[in-house]
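Below you'll find the structure I mean.
The complex is shown incomplete by one protein chain, all other protein chains being positioned as in the whole.
Chain lettering (A and B) follows the sequence in which the chains are written, and residue indices restart at 1 in each chain.
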Amino acid sequence: MPSHLLSIDALDRDAVDHLIRIAGRMEPIAQRRKVTRVLEGAVLGNLFFEASTRTRISFNAAFCRLGGSVCDTTGFTFSSMAKGESLYDTSRVMGGYVDAIVMRHPEQGSVAEFAEATRVPVINGGDGPGEHPSQALLDVYTITKEFARLGKPLAGAHLLLTGDLKYGRTVHSLIKLLSLFDPLRITLVSPPGLEMPQPLIDRVASRGHRIEIRPSLADDFSDVDVIYATRIQRERFTTEMTESFQELTADYVVDRGFLDRRCNASTFVMHPLPRDSRPGANDLSVDLNGDPRLAIFRQTDNGIPMRMAIFAHLLKVEEEIDRDLRDVRWYVPETFGVDDPAL
Amino acid sequence: MPSHLLSIDALDRDAVDHLIRIAGRMEPIAQRRKVTRVLEGAVLGNLFFEASTRTRISFNAAFCRLGGSVCDTTGFTFSSMAKGESLYDTSRVMGGYVDAIVMRHPEQGSVAEFAEATRVPVINGGDGPGEHPSQALLDVYTITKEFARLGKPLAGAHLLLTGDLKYGRTVHSLIKLLSLFDPLRITLVSPPGLEMPQPLIDRVASRGHRIEIRPSLADDFSDVDVIYATRIQRERFTTEMTESFQELTADYVVDRGFLDRRCNASTFVMHPLPRDSRPGANDLSVDLNGDPRLAIFRQTDNGIPMRMAIFAHLLKVEEEIDRDLRDVRWYVPETFGVDDPAL
Partner (left out) sequence: MPSHLLSIDALDRDAVDHLIRIAGRMEPIAQRRKVTRVLEGAVLGNLFFEASTRTRISFNAAFCRLGGSVCDTTGFTFSSMAKGESLYDTSRVMGGYVDAIVMRHPEQGSVAEFAEATRVPVINGGDGPGEHPSQALLDVYTITKEFARLGKPLAGAHLLLTGDLKYGRTVHSLIKLLSLFDPLRITLVSPPGLEMPQPLIDRVASRGHRIEIRPSLADDFSDVDVIYATRIQRERFTTEMTESFQELTADYVVDRGFLDRRCNASTFVMHPLPRDSRPGANDLSVDLNGDPRLAIFRQTDNGIPMRMAIFAHLLKVEEEIDRDLRDVRWYVPETFGVDDPAL
């Protein structure tokens, strides 16, 4: 694994397995039973040139839980960039201030360009339509944890990806990362016009995975192990399709009825969040709240141990953690959510 | 006391006394003679969807002084809420990231709705016209500290509340909290149209307190122990009254002359701040700066120990603090303000 985390394309199976293993060792800290101070004195530059409160706080909290401090920057521009400063200069200057950098930027490729000027580890926190590797890693980590919990092997598993498979960045990254694993069965269901790009399908298929496309959710999915649902954004439709947005998307809603009738008792549901809960949005249904099959909050919780693992790995402290654990002294609730099911 | 702090209505006398007692034990840390690290490793999510620099920094500093780390969010929207995410989802996600949440939001009830989805302690940092319980608690803490300093019993004390008693959120919360204490004498003075709502007066009176309404400050207040002055906002007046804002409000200004002529030597003055010092604002007068009777900066200083107490109580570390104190090693001035009077 290189000294930055810019794209999942730079990760091989060993690197992914290593990060999953470290994330597992971070769980006692992420679940607030233990405290470590291994990064005490280290400073993270958390540079968000595009709003993403969830991702920013997740990285921030992960770094703090390792004992480090965080300098946040939010807003659409770095003030010196507005004066004509190059990404090269900004990067080199920041590298002199902090020990690691997370950068989110609306322009594809800008994070990689930024990383070229510094030897301080840079993590891509999302570069527009480009990459968001920590999301893909926490998704794969979630899948491996859920399979382990259910006592099922991942090899040969059946995944259903549904929603916007054309523009959904997370689902592209996820399928690329999954393609590193032992052969899987992957079924794709999307509204017309929002299909998974063919080159990506070919790439995954060429690695021995079985990809199947089905026209709708009105089918038998009783052997599906995981559903990964993504939000369909109205603005992705053509003008004429936008008018019939509700009818077109209503057939792609994953809800309790779909799980009960079409899937099996242990099928679990993921989603990259945010979930659009407004009436008519036809996103993943809120009627699943509290249902153990809804894994979306376990998934977002997993962002903390995975991001801790990424920091620990890039800063080479993964072997230091176990030597430096103390018990948490403050109150930690049994579950973080009021509706979290007992598993 | 419940696991959140959303409204002072949920507090009984025991809970208030307990918080006041813990706040007192926080003083050596708040006054920077001692350092504790009891919350080392804990993370606060400080979510300010409405600007309030003072309150945000006060909560932030209080959490840091207990040894924790803070993730700040400022700005009018949480980026994922803009994409249709429900308060339920946002709350559950944040609960997976942090150990305590302070939330300020312009909409009444939104903080309570947010708190319903998570078991992580949520503190209401102000929800529009709704509640701001930590302000009321620090106000009551200030009153008890000042009475103790002056060697006077609180029971039977005479309080003068003046200014905007209709819209002033802090004065409503304060009077509700004070109503839990032994019978007091409370005098209300406000410009016409800005009177304290009658249901609130009835509620306090029903608990045995003696409430008196007087038309103006041109009276004898020589037995008043505390004056709580609030800012009168020009936009609260009707159009015709706005034109005569200066004349109408000039009669309600608390200044050195008023204290000297109408009150007694130990009457002290509080104010929720900010104080409008612009010419013609007719807010609490700056001619009291440096006067020991002006308690407004002691009051704002008290925000730190009270907010530390709230965190310590909700996170159940109040009994851990005394075991974990070290001396401060850096320079701390004798007083924080240049005009702070010796008391």
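Simple rule for what comes next: contacts are C-beta pairs under 8 Å (C-beta built on N, C-alpha and C of every residue); 3 or more make two chains touch, one makes a residue touch a chain.
Just so it is clear, the structure is predicted and the values come from calculations on it, not from any experiment.
For the options A:15, A:43, A:241 or A:332, the residue in contact with the chain missing from this view is A:43. Only one residue in the set A:119, A:149, A:261 or A:326 touches the chain that does not appear here, and it is A:119.
Interface note for the absent chain: among A:30, A:98 or A:175, the touching residue is A:98. The missing chain lies against chain B, touching residues 29, 32, 35-37, 51-54, 56-58, 60-61, 64-65, 67, 69-70, 72, 74, 231, 273-278, 281, 283, 286, 289, 297, 300-301, 303-304, 326, 328-339. Seen across the whole complex, the unshown chain contacts chain A at 3, 38-43, 45, 69, 71-73, 75, 78-81, 83-86, 88-89, 92-99, 116-121, 314-317, 320.
As a convention for this text, only the chains that are shown with their structure count from here on.
The distance from the centre of chain A to the centre of chain B, each centre being the mean of the chain's C-alpha atoms, comes to 40 Å.
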